[in-house]
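Heads up, one of the protein chains got dropped from this complex, but the rest are sitting where they should.
Residue numbering begins at 1 within each chain, and the chains themselves are lettered A, B and C in the order written.
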Amino acid sequence: MEFFLQQIMTGLSIGSILLLIALGLAIIYGSMGVINMAHGEFVMLGAYGAWAMNAFFGVGLLPSLIVVFLGVGALGWLVERGVIRFLYRRTLDTILATWGLGVMLQQMIRLSAGGELRYVEMPSVLTGTVGILGVDVPGYRVFIFVFVAALFAVTWYLMFRTTFGTKLRAVVQDRSVASCFGIDADKVYSLTFAYGAGLAGLAGALVAPLKSVSPEMGTTYVVDAFFVVVLGGVQSLFGTVASALMLGELTGGLAYLWNDTIAKALVLLAIIVLIRFRPQGLFVSRIRS
Amino acid sequence: MSNAFTTFLNNRTAVQITVYAIVCGAIFLFPLVLDNDFLLNRYARYLVLGMAAMALSLSWGYAGILNLGQALSFGIGSYCMAMALKLRTVPVHTGEGGLPDFMVWNNVETLPWFWQPFHSMPFALLAGIVVPVFLAVILGWFMFRGRVTGVYVAIITLATLVVGNLLIIDQQRFTGGFNGITDLAQLELFGIEFDAYSKSTYYLVAVCMTVCLFLALAVTKSKAGMILQAVRDHEDRVRFFGYDVAWYKVLAFSVSAGIAGVAGMLYTVVMEFASPTFLGVPLSLSIVIWCAVGGRQSLLGALLGAILVAGMEGTLSESETFLDTWTLIMGAAFVLVVLFLPNGLAGLFEMLRRRLAAQPAEKPTEGATDAAVLADKGAAERS
Amino acid sequence: MKRRDFLIGAAATGAFTAAPHIWRKDTSLARASNGEIKVGVLFSLTGTTGIIEESLNKATLLAIEEINDAGGINGMKIVPVVEDPASDPATFAVKARKLVVGDKCVSVFGSYTSASRKAVLPVFEKRDNLYWYPTLYEGRECSKNVIYTGAVPNQQQDEFIPWLVEKFGKKFYLIGSNYIYPKEENNYCKKLLEELGAEVVNEEYVPLGHSEFSSVINKIQSTQPNVIFSTVVGDSVVALHRQYRAAGLDPDKMPMASLTTSENEVAAMGGDAAAGHFTSAPYFMVHQSPENERFVEAYKSRWGGDKVTHFVSEPSYFQIYLFKQAVEQLAASDIDPTTIREAVKGQELIAPQGKVHLEAENLHTWLWPKIAMAKSDGQFEVLRDSKEWLKPEPYAAYPNQHCTADGLVQS
Partner (left out) sequence: MTTHLELSNLAVSFNGFKAVDGLNLKVAKGELRCLIGPNGAGKTTALDLICGKTKPTSGSIRYRGQELAQMEEHLIARSGVGRKFQVPSVFKQLTVRENLEVAYCKRTGVFANLIRIGRTPESDGLEKLADFVGLVDFLDHPASYLSHGQTQWLEIALLLAQDSELILLDEPTAGMTSQETQKTADICNRLKGRHTIIVVEHDMGFVKEIGDVISVMHQGSMLAEGRADEVSANQKVREVYLGKVGIGHA
């Protein structure tokens, strides 16, 4: 029983990191149809933000989260205004343009912060372990889990319980009609993109204490995040949560049974088959075409 | 401007064939200008990468299949060639009976069954084409029967590529793992030795490239090619004419894979080894980028795009001035091309042709105003 | 001087200008001439391993500058041709070919990863040139065209494994990145453990670049080994250490023992995450010797006070001096890769780690293994110095195979 719980916890912690990374992407891709390959670089910038706050200003991880969220969000806003807005009707082209942006962001970091691996110190209050149902779980992983749950709640509230969310959903449904009703579609989109980017930045800052921080770190995250979002179903926030946790548990379980290479390959195969049979995502019901 | 010339310019196919022939001719004449084996090898490499991009243009530009896993076919071709050449290598590090060195290092004692047929060069050459095609047919059938389109195709092909890459690295005993297959013999066909750093290899690449280019051109000019473009424009509509769209897409997907397989085989000959990076995600994305820069809807455009970008990358990354900034420059260039030249450099050329032929300019895919005006003008002339 | 000869870049565009004649097809052997000894320096300056390889590049150039400033070799200057293979094995092969065939270097110093060494090896064997490889590696290679100045498994493990068993216990968990180096090190480790009657509770490989170690740590917690023997490399090692620490595991009871964690990796993961874990290698920056003091001092003053030296940059440095000693034996008209190879056999010098000796039989180097514990300040504390230098045995895990001057011999 204890072993089983331990396994569930492992899956949850993998899943919560996946969700953390995928949440921003789910919003950008789900509501704007933009395939943002630079998402990984936003994550990377978040990690570097946390590192820089600590290295240059001696600010700890938790306070620097605010700065990171606002900073990366502002960058996201610039990117949307400067590049993305020209591509709203060319979904696949957003892959290319944002890939180019990602390459540029990586190189800018390499030139300014250097290519060395960096690390971010964990807040000392979170270094211990926490006993949950008799299983020792790293405190920091519990913190990530709680944090991502809170982020999800805030995001859900924003999307479904505020006027901004209503406006966004109106623009997503039909941009021109929404504009006729006086909604500033441009502004809604750029704010959404900025919010998604900000979330990516937060994700980067939060995973940084567990992983290494390097200019290239984003490239693996973006691929994983895409799998999560597509599997969960575009435009379904709850789908994203479910698929992140499912992939987390699946990876954890398979990695325990065999090893991480096989786990990764099998999870990818599962994703291929699932997308083939439910391209609309696992957790979205059939809609009229 | 003479009338004959304008008529010529008005015939898109004639212009296309002429330009294709001129470029291929230039590629063949190139070694006469450049008598330098080291640089010839480098340009042969660019040509091979160009072939891979050209193959992608066939599936992406003509059939709307954004294959992010193009490097899988490329890599399989490359490994097929490497396996054959490995079995022919000079026995310095080999084990008993010419057992490849990395198998010795991994304590494999006998040559595995799937390596055995690679003693035969014709088999290897065939496998380098047939295996990618076969995989593409299976994967294509799997995807397109299920009506998977757009970004989902991109995700599935990408995931397949990652699985392939993981397998190659994980099955170190049979594939050389992360190190790849090194220390190969030189390719020998019809009594000609293809030293990677020689004109013979350059011409081998040039010939294969030309054949593949015109083959792909023929496919696009056939009625099937037309139907593929129709599929790209409006997939559902094509079904209502009675065409089984899935098989047409499988056709484009697998012909593209076959050409990529040939390119992969040549890459092994040019590079003198095979590495898992040949079926890596970075290479695969690069192929897409080259294709986009050159013009995804033009075979030759994609080919030249690859040569141009790869060449620029090579040159910029080696110059002191741009060492730190070349990735920035390339990144910015991609973004600008995507934003302002959705049809790449080939789109520029096509615009020029139309202007010279006094045809109306290509209508942008969206923003209907100017084109609507043009069309109305046409209607007015008619009545 | 700093990174690369601009001419090379210009020549790449040379399709449109006159083709440099030095690259004309010429199968003759590379040879030094005109009072210049041209050598290639082939470390990645960009890409995933760019950071660590850049430090090797710096150590190499430092030694070359020192030699040239002191009057060169028999009055001839060493001229380094620096190339950047960008962490890509394919590019390694291309650049190696350029250095050997195009530039006619008499030797090339380079490589960090096994993959890049394997990629360039055929180039050197086909042209009978000489490649100097400073990195510790998995052994099991017997080439007359490579001078190996890094450690092979027996030199890192022979004293380390018994020490770990004695100090912590007999249950080992083997974790490595998924490629040949970790697998080969683990083969030798398992052999030693079997001889000591110790037990391997699990052997596992993670994909290169892997950064999620929850499952691995879960397995470690459920198998409760005494020692985690880690050959995880690159950024994965940082993630492993940091997640180990987050999981509240205790290095005093279950330390990680590594063959690859150097001052560089410690700097990347942070001293706190590294503290208490062990590494075995022939060189640590804190090693006490006049030679090392000079080396560290020179390195810092040339490349910056915050730079660290480590067990790969040290061989990168001393192998240039081995090269110098070998070339000094030769007449100016007779400097080519084969004569250098013959001359370097049996050479000895006092390196920062101690006195090293190039084994004539297998072209590997006699080295001084040390066992050290990482501290939170980013440096190591050397706990144990080898009593004597250790002979390199690249086939140690395979007792019936021996590398000799005539190639591999089965017995």
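The definition used in the following text is that a contact is a pair of C-beta atoms (placed from the backbone, for glycine too) under 8 Å apart; a residue touches a chain by one contact, two chains touch by 3 or more.
The model shown is predicted, which means the values in this text are computed figures rather than measured ones.
Residue B:Met226 is the one among B:Ile138, B:Leu189 or B:Met226 that touches the chain not shown. Considering the full assembly, B:Leu251 is the residue among B:Ile76, B:Leu213, B:Leu251 or B:Leu285 that touches the omitted chain. The chain not shown here touches chain B at positions 10, 12, 218-219, 221-224, 226-227, 229-230, 232-234, 236-245, 247-248, 250-251, 359-360, 362-363, 365, 371-372, 374-376, 378-379, 381-382.
In this text, only the chains that are shown with their structure count from here on.
With respect to chain A, maximal separation of chain centres occurs for C (centres as means of Cα atoms). As a whole-number value, the distance joining the C-alpha centres of chain A and chain C reads 38 Å. Counting only residues that touch two or more partner chains, chain B has 166, 169-170.
Chain contacts: chain A has residues 261, 264 touching two or more partner chains.
On the side of chain A, the complex with chain C involves touching residues 3, 6-7, 10, 13-14, 17, 115-119, 121-122, 127-129, 136, 138-141, 209-212, 214, 216-217, 220, 251-252, 255-256, 259-261, 263-264. Chain C meets chain A in the complex at residues 46, 48, 50-51, 178, 204-207, 209-212, 214-216, 218-219, 221-222, 235-236, 238-239, 242-243, 245-248, 267-270, 272-273. Only residues 66, 142-143, 146-152, 154-156, 158-160, 162-163, 166-167, 169-170, 281, 285, 288-289, 292, 324-325, 327-328, 330-335, 338-339, 342, 365-366 of chain B touch chain A when the two sit together in their complex.
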